[in-house]
Each structure stands twice: as C-alpha cells, then as structure tokens.
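For reference, the structure discussed in these notes is given below.
The complex appears here minus one protein chain, its other protein chains still in place.
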Amino acid sequence: MEKRPGVFSGKVGLTFLTPALFFVAIFLILPFFWIFYLSFTNRTLTGVTAANPQFVGLENYQRLFDFDQWMRYGQFGNALKITFQFVLGSALLGQAVVGLTVAWAFYRRKGLLRETVFTLAVLAWIIPEVVVAFAWSAFLDVDRGTLNTILSAVGLGQPDWLFDYPLLTIIIFNTWRGSAFSILLFSSALETIPPSYVETADVVGASAWRKFRDIIFPLMRGHILTDLILITLWTFNVFTPFLLTGGGPTFRTELVSIYTYRTAFKFFEFGRGGAIAVVMMLINFMLAMGYLIALRRQKAVS
Amino acid sequence: MAKIQLENITKKFGELTAVNDVSLEVSDGEFVALLGPSGCGKTTTLRLIAGLEVPNEGRILIGDKEVTKLPPRERDIAMVFQDYALYPHMTLLDNIGYPLKVRGVAKPDMTARVTEVATELQIGDLLERRPGQVSGGQQQRASVARALVHQAQVFLFDEPLSNLDAKLRLEARAFLKHLQQEVGVTAVYVTHDQAEAMALADRIAVMNYGRVMQLGHPLDVYRRPANTFVAAFIGSPPMNLLPCEVDINAGKILFEGDRVLDIASYRERWGGVLKNGRDITLGVRPENIAISSTEVPGSIPSRVYVIQPLGGEWLVVTQVGGELVSVRLFQDEAPELSENVWLKFDLDRTFLYDKNGDLLQ
Partner (left out) sequence: MRNYESTFSKLLLVLFSLACMAFFALPLLWLLTAPFTPMTTLSVEIPDNPTLDNFRTVFKNEFAIRALFRNNLIIAGGAMLSVAAVATLASYGLSRTRIVGRDILVYVLMLFSSVVGGTAAMVPLFLLAYHLKLIDTHVGVILVMTGGLLPAAIFMMRDFVDSIPRSYEEAALVCGAGPFRIFRDIAFPLVRPGVAVVAIWAFVNAWGAFLIPVVMLRSPENMPASVALYSFYSEAGTPVHTLVSAYAFLYGLPVLVLYLLVNWRFGFRFFGGIKS
C-alpha cells in the first residue's frame, strides 16, 4: 500500500498537541534544564547559598565520583551498585519474566482463573504505595507475619527478611508491585499474533515451550524490548522501597532515588541533588539508546 | 451534477510516483471506472479527486471550479469507501445523516431525508441499528445511502463491492447499475474487478504504473486493447499474446518452432501497419480461435495441453512451441488430451503489437 500522509495538516496537528506541549515544556523540559543548572551551583534550601547560589563548576560531580569514598555505604557508588542489582533483579528477571510467563500461560484462555490472576496482579500494581508498603511490612513481620507463619509451618524457619535479605526482599517486592504492566502488555501483544501461527505448530505437535521459543518469542521481540525500556526506566527511578526499608538497614537498600532524596531533602543540598539527577538522566539515556538501537536492528530484521 | 477534469496530474509519495501525468475528463452524468492491478494508482487518483490527497503537479476541476488544493468539504462530493467507514458507535440513521448533520440540517429534516433515501435502498427499517448489527450487504447499502443523502455533484466509489461475497456482489452490482441509470450521477468508480468495471461503466480507464493505459468504452477496451498490458489484464482468460516475426514479402507470420501463419490475404487489411519486423507480439482472444482436427488453410499446428469443462463451454489450452494458447470452444465435444490440432485465428480480430507493446494500427 502507498504510504499515507497525515489526515490533517501540520497546523491542525499542532493545535491538538498544544496543551501537551505546554505541560511538557513547563513541567518536563524546564525542570530538566533547571536541574542541569543547579548541578553546577551550591544551592541549598536555607542560608546564604539559598538566596545567592554560587557557581561551583564541577565540584558537585567531583564529590559524587570521589573514588576513595564512593563505594562506601551511603555513598553514590554504593547506591548505583545497589540500583543496578535492583533493576536487573526486579525489572529484567522479575517483572519481564513473570509478565511473559503469565501472559503465555493464559494465551487465548478466558475464565475465572485468568481473571483472578490478572485482577490480583493489577491490584498489586495500582494500590497506593503507602498502603502496599504497610501491608508488606506486616506480611514480612518476623514473628507473626503471613510469610513467616507459612514458612515455619513447613519448617523453613523465620528469617528477618528486611534485616537478613534486604535487597532480595525489595527486589521481590518490586517484582510483585510492577509485574502487572508486563503481564498486560504481553497478553495484548499475544492477541495480535494470528492463531493460525500457533495452530500450525499444534498440528505438527510442538510442545508449549517449543511454540513459545520458535514462534511466539521471535514475533514478540519488539514488544519485549519496548517493555524492557519502560520497566527499566521506571524501576531505575522508583521510590516506593523507601517506604518499606527507608534505605536501610545501614544503606543496604539505598537506591539512587533514595540517595537523591536524602541528599536533596534531608540535607537540602539542591546542587548536589541536581548533579545526581543529571548523572541518572545520562544513565537512563544510555540505557534507552541501547534498547532503541536493539529495537531498530530488530525492526530491520523483520 | 458536474463534469470532472484532471489535467496532467502527478502525485508522488517520496520516491514512488503513484500517479504519473494523468489527464482524464469525466463528462456530466458519466460513469467512469478506474481499473487496474493493485498499486496502479487508481485509488490515489480517486483520492486526489476527493481532496484526500493533493497532487504535486497538475490541476483538478469539478464543474468549472478549480479544486486542486481545496479540502474535501469544499468540493461537494460524496464517497463510498472500500470498508464502508460506517461509524460503529452511531446508528445507521446517524451514519447516513452525518453529512446533513455536519451541514447543519435540523434533526427532523435530516431524519425525513435519511428515511427517504434508506427506504429507496431497502434499509428503511434498519435505521435504529448499529453497523455491527446488520449484514455486510446492508452495510454496503448504508454507505451508499450516506453518499446519496445530500445531493453531491460527484460520486466517488473506492472498491465498494470488494468486501462482499460473490453472490452479494452480483446483487449489489445490479443495484448500483440501476441506481446509476436512475439517478444519472457523475461517478468515478475504482475497482480491480474487470467484470464490475465492464458491467457498470460508460467508459473504463485501465491504469498501470500510475498511467492511463487505455480509456474507452468497455467493449472497445475489451475488443481492441491498445497495448499488451490491457490485452493481458482484461478478459478471463486474457488475450493470448504470442511472440512472432513478420515477413511481409512472403505474407507470413513466423512463430517459434518454425510454425508459419499465412496471412497473404490480409496484407490488404493490415495495409501499412504490417511491415517486416522481429519482436512483434500477436494478440488474439480465446474465443476468436477455431480448432480443427485436420489441417485447414491459414492455420497453425498445436497440441492439446489441458482441457477444462466450464459448463456451457470448454476452455482448451494448447501448446504452440513453447507458448500456451487458450481457446474457448462453444461446442458439445472437446478434442482429446495430447491430440494434435490446428488453430485458426479470426484475423479480423487478431492484433499485432510492436516491441513496446503498443497496438500497430
């Protein structure tokens, strides 16, 4: 088919876009450049440097990358390391895999099982974060919590999850919290695959795993990359674990988002907070570019 | 009603030239079909007339008004889409009445007019339903009704029957023909179905690669294709096209494998056209060939390759050298498979095309 131009002229399109452009300009682009500017100053909330911030060049960045210090608890390098583990565990291994598995298990099925699983997953995703954090701290309670009650009943002991395995716990927590997005995205992606493709494989007697590997996975590669971009970016910047652990114990779950919060709002060092944000933006940007290039290559193949 | 004029229209999509220097005039009240394979530029031509695309070059006039760059609403046209484009969230009443609603016609007047048109098209009792609740044929009528509801100057049809099954398509075709004869609208009709174009149109424009290959009365286009493209596109099966060589002095046409057709007596008729040449193509329709089991003067030998009974007739495919020649036989008995037969072309209805594929005349 010939490539169709737009239904409307650019001018009309722009009119539809105007409100969005307004929001984007004021509440996205402007803050971004503001952060960029702040990162080169010693701006604080109170005191002399609040009214008259001074240009300090790269000082804020140098302090972030002070390599003698930075891998210690409570320092930027440590936060970065924890964040990467967190993203790898809860976004890539957690949410994406859970999402794919659940979506594929319920591919072309309807009924109560599917509805219940989907509804529960979505609930975990949409219930307010403070409620979720509160419910989880009750769930993980050493003596009376639901999890340990079950574990001790089958003789698996009663670990103090938030103290013994803090990072693993928030990884599982975030997988629980965010999987619904991937489940929904992958199931509607699966719906776009013509049933005949899978039926052809059924006819030759392919197993569920083979069908997934040989037919479904190649067709979904684009969707999987899109999903990975989104959940990676979101997980990188997620703040909810703070409500569960406060970043502790002893900074062992201090994600960069929590580190930023501590710097910017506990110590009110806006300049340093800005520098962290710029570095985060760069990391996010590189990740997104990596995915986008992979997506391009994937498109070129198919 | 008004006439439509396209003057040297060119439309490009990036590198692709979809419509290439097309000029076409549709007279007041005339029904013209644009016919061609997919990607030939027929739909783009229609969309240019509708104002859904703007040409890169050339002018478009509807009536005496130039509309080249005007948006659709200022052209006073009506259009029926291939997928009908009936809105699933509106009843048929609101769908058909939409052009009136947009033009600010009051609700009671709109309802009256819609009911009138819908009744005429025998969907008057379905107006409260939504498109999803009526059959494909009824949807098709509703989309025609929406086009008829306001008296537009020009009607545009974009493959309006291609989504119907074979039986409904025949019904709808007859119905459109009736409508056309009754209302006498100026219409441009895009189709890839030659039977549809033949049946409906006053004139057919056969298109390929963005150009009009032939424009004429349906029977002229069928009987006297202006080039090998039209010859091969129109007719089912299409015209037989055989590469050959003309030896004018000997009064012979030479085919591959030393087969010779004596045309001495036709030197007169083909007169100036017929000259010595290689790379000539001979075209003859399957129904203009006679088969005999013995050699007759002016015939060429061949061998029966496939026989297909078609009920009232036979379609016999024979082999002439490496070429296949289709023959339609209107008789009770067909030859045997692999039998050697002689083909005699009706030379009055046999055409020669030059190496560019254009008719020698």
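Observations on the model:
In order of appearance the chains are A and B, and numbering begins at 1 in each one.
As a convention for this text, a residue touches a chain if its C-beta (ideal position, glycine included) is under 8 Å from a C-beta of that chain, and two chains touch if they have at least 3 such contacts.
Nothing here was measured: the structure is a model prediction, and the numbers come from that model.
When the full complex is taken into account, the listed residue touching the unshown chain is B:A78, out of B:L34, B:A78, B:L93 or B:L352. The chain that is not drawn here is touched, among residues A:L64, A:L162 or A:L190, by A:L190.
Of the options A:L58, A:M71, A:V130 or A:L168, the residue whose C-beta touches the omitted chain is A:V130. Checked against the hidden chain, the listed residues A:L167, A:I215 or A:L233 yield one contact partner: A:L233.
Looking at subunit B, the residues touching the absent chain are 50-52, 71-73, 77-79, 81-83, 85, 87-89, 98-99, 102-103, 146, 156. Taking the whole complex into account, subunit A touches the unshown chain at residues 4-10, 12-17, 19-20, 23-24, 26-32, 34-35, 38, 102, 105, 108-109, 113-114, 116-117, 119-124, 126-132, 134-136, 138-139, 141, 143-147, 149-150, 176, 184-192, 208, 220, 222-223, 225-227, 229-230, 233-234, 236-237, 239, 243, 257-258, 260-261, 264-265, 270, 273-274, 276-277, 280-281, 284-285, 288, 292, 295, 299.
Going forward, only the chains that are shown with their structure count from here on.
Our note on geometry: subunit A versus subunit B, Cα centroid distance of 57 Å, whole angstroms.
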